[in-house]
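Shown here: the complex without one of its protein chains, the others still in place.
Let's turn to chain A:
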Amino acid sequence: MVNSVDSVTNLGRSGVFDWMIQRVTAYVLALYTIFLFGFMLTSDVNYETWSGLFDQTWFRIFTLLALLSIGAHAWVGLWTVTTDYIKATLPRFLVQALCGLTMFVYVVWGIQILWGL
């Protein structure tokens, strides 16, 4: 007997995968936030130190990881919110598509800013 509920619009296709993604990305985002706060408290924030920080490859990778994390984290979260509160299929799908597009734009735009393409 198969009792499970199907879904095609969530990120991981499985509940436990979505749950894992949300937890792991939460840790990444927390680390990134703590690091940035630490940086701002311990160093003089001006153009030189700020661009010096973002010139380093490891920090660009860390920032990209944070960007991807916020995209995945927000997708899992907003998918949950839309499936809770928007009951009609078409409006729900449109809002989900808008969220997905926004996250995609942020990620690509972020890469462009980070590597100055």
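By our rule, a residue touches a chain if its C-beta (ideal position, glycine included) is under 8 Å from a C-beta of that chain, and two chains touch if they have at least 3 such contacts; residues count from 1.
Methods note: contacts and distances are computed from a predicted model.
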Between "Hydrogenase", "Sugar ABC transporter permease", "Monovalent cation/H+ antiporter subunit A" or "Succinate dehydrogenase iron-sulfur subunit", choose the name on the UniProt record of the chain that's been left out.
"Succinate dehydrogenase iron-sulfur subunit"
It is residues of chain A that touch the chain not shown, namely 1-7, 10, 12, 14-20, 79-80, 83-85
